[in-house]
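With one protein chain held back, the other chains of the complex are shown just where they sit.
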Amino acid sequence: MSAPVETRWGRLANFWSDFRQSPVAVAALIVIATVILMAVLAPLVAPQNPYNQETLDLFDARLQPGEVGSGGYVHWLGTDAAGRDVFSAILYGLRTSLIVGMMAGTFALVLGAVVGLIAAYYGGRVEALIMRVIDLQLSLPAILLALVLVAMLGQGLPQLVAALVAAQYAYFARTTHGAASAERRKDYIEAALSTPIPARQVLFRHLLPNALPPLIVVATVQVANSIALEATLSFLGLGLPLTQPSLGSLISNGFQFLLSGRYWISIYPGIALMLTVVAINLVGDQVRNVLNPRRSR
Amino acid sequence: MSEPVLSVKDLRTQFKIRAGVLNAVDGVSFEVGRGRILGLVGESGSGKSVTGYSILGLIEQPGFIAGGSVLLHGRDITRLTGEELRRVRGAQIAMVFQDPMMTLNPVLKIGTQMIAAVRAHDNVSRKVARGRARDALAKVGIPSPEERLDAYPHQLSGGMRQRVAIAIALLHRPAVIIADEPTTALDVSIQGQILAEVRRLADETGTAFVWVTHDLAVVSSLADDICVMYAGRIVETGPAAEVIAAPRHPYTAGLLASVPAEHEPGDRLPQVPGSTPSLANLPRGCAFAPRCFKAGPACTTTPSIQQFEDGRSALCHYPIESDSCQPHSSTSTTYRSAS
Partner (left out) sequence: MIGFLIQRLLQALLVIVAMSIIVFLGVYAIGNPIDVMIDPASDQALREALIHRYGLDLPLIQQYFVFMSNMLHGDLGESFIYRLPVLSLIFSRFPATLELALTAMLIATCLGIPLGLWAGYKPDALSSKAIMAFSVLGFSVPTFWIGLLLIMTFAVELGWLPSGGRGPVSTVLGMPLSIGSLEGLSYIILPAFNLALFKLGLLIRLTRAGTVEVMSSDYVRFARAQGLSESKVVGLHVLKNISIPIVTVFGLELGSTLAFAVVTETVFNWPGMGKLIIDSITVLDRPVMVAYLILVVFLFVLINLVVDLVYGQLDPRIRVKASS
């Protein structure tokens, strides 16, 4: 049983040696690692807890980047209208954004994979019906679906994640269905199904693994899309309240001050958002190239 | 042979890849005269197609012509660049490709593509160009050419499409047409018709053909002369009939032995043992030696060209003697026992 483990490690090593051919992708990976680390360590790194109203002082409101506030430390990225340290708010905001993005990405992956597998496995009318609905959903922009769902479900973290999942699972479903149904048509699956092997085993041993590489690619991109979509919804005032700031609500919070020249309240959270989203996309691009080299050139 | 129309001298085409440089064409030389058909024969990977593309400067990155010359009426066209080269392509040397399904753009009408080809070299109106396109279609034996001009490629059969491709090649009455396996993708009956058409065109128009193929049967019925390529080099040349009747190079003999027409039905078809070597690691000396039934100690060194009577030559240390009777039946038994 040691052989498969070895090949798995070997494959991983191969993957990595292909992956690092692109210095841009490696840099993006480092950015992502840093961002995650900062978000995880936010309570230790941040000079202030932006959730805690008691530590906020209105005298510190709208300080320029680099000014020292009443807390006695430098606000490197300035403060917002409530006296919140922008740097701390970004760290905490990253936490929220990443949690929302990853949760939405994971749930959408699971839901989409299950739906796609069911369609590929049963075939016939079930498949036709499911894929029709998926196609229809995909033809509608995710932002529109998310808007409606947020409007229907109300505001809050679980509602937001649910809306993002509902808006994005269709991508996973189509990807899974595509890969799995191609495999489903092969003779060995038919053969396996005519034996007493439980269908579950066929699904997870044969159909799912074939769908995995494209799913990984879609998942990376969809995490970035979830983060961006959440930020957009929060910016539109339909996402998370400012007491639980995500990057989107932070940017929205500073938008009104942008025209008066107090750029930092919006711009720095925006830069953090942009770095995160672009880095994830770049990594996703390279993963796609490595997993499917024919498509890269 | 009088003054050759096309003369290829010591042509070298290389491909730069991560592992190093591949010599896809390694010092190839041949000549074609007016109205003559030269068969360039070899297995896939022998460099015969790359030779064809190199003549027209159609080699794409990471390939490049590393040396030698291609003389068209005495002018070296490997030195030409950009606009000068464009003026040669299609006008003086034309090309026909292997797969007629792929060489015509599926979303453009035949007429559109032919008119563009006419106007690439002649500044004439669309109407005049269309007329010439129609005439060219008629010349290669396409019925109701006027209607065909308004058809899309997918509405024509493979054989018809290849005739269209040949008609396009003929538009500017080129001195040379390079045909890269143009009948390989077609049915045998269609293939026969097209070969007859080509022979007629060569005789009537004086166009010289370089007919690239892996199929010795095609060459034997069509070509005047023959060049056999192996691993980027020409290993045997000579008049087609004589080379086929009595091959000098063991590789040619092996190829001939594997032509089905030479055998009784039900016979086991002999093959040249082994497979075409990768250009990335060619054996030292003669590249064919590991597969050769006549290989001897000298074969670890590169053989030089040996000349024979009637302008024949072979690149071999141990060529098959001319007096050995029934050369290919003897070789076939040898191969059978060897495999």
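Per-chain numbering from 1; labels A and B assigned in written order.
In the analysis below, a residue touches a chain if its C-beta (ideal position, glycine included) is under 8 Å from a C-beta of that chain, and two chains touch if they have at least 3 such contacts.
Just so we're clear, the structure is a prediction, and the values are computed from it rather than from any experiment.
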Absent-chain contact - pick from A:Leu29, A:Val86, A:Met131 or A:Ala231: A:Ala231
Given A:Ile143, A:Leu157 or A:Leu291, the one touching the chain that is not displayed: A:Ile143
Residue, one of A:Leu12, A:Ile30, A:Val110 or A:Met152, that touches the chain absent here: A:Met152
Subunit B residues touching the omitted chain (full complex): 56, 58, 61, 86-91, 94-95, 97, 99, 102-108, 112-113, 116-117, 120-121, 152, 154-155, 165, 168-169, 171
Residue numbers in subunit A that touch the chain omitted from display: 136, 139-141, 143-144, 147-152, 154, 224, 228-229, 231-232, 235-238, 248, 251, 255, 258-259, 261, 263, 266-267, 270, 273-274, 277-278, 280-282, 285, 297
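Here, only the chains that are shown with their structure count from here on.
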Interchain centroid distance [CA atoms averaged], subunit A/subunit B, Å: 55
